[in-house]
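Here the complex is missing a single protein chain, while all its other protein chains stay put.
Let's look at subunit A:
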Amino acid sequence: MKQNGKTYTNHEKEPNLKGTLLSVGALGLFIVISWTVVFAIFLSR
């Protein structure tokens, strides 16, 4: 990026969030599945 005629480079590396994505996804999936199961029980009764 260029500012005041000087050039700055972003040396910070993007953090690796693969594990976070997986755990967030697993938690989300768990919530969705349990909500669906409970709702299905409600409808079937």
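We adopt the following convention: a residue touches a chain if its C-beta (ideal position, glycine included) is under 8 Å from a C-beta of that chain, and two chains touch if they have at least 3 such contacts; residues count from 1.
In this section, contacts and distances are computed from a predicted model.
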Protein that the absent chain corresponds to, by UniProt name, given "ABC-type phosphate transport system, ATPase component", "Cytochrome aa3 subunit 2", "ABC transporter ATP-binding protein" or "Acyl-CoA dehydrogenase": "Cytochrome aa3 subunit 2"
Touch list for subunit A against the chain that is not drawn: 14-15, 17-18, 20-21, 24-25, 28, 32, 42, 45
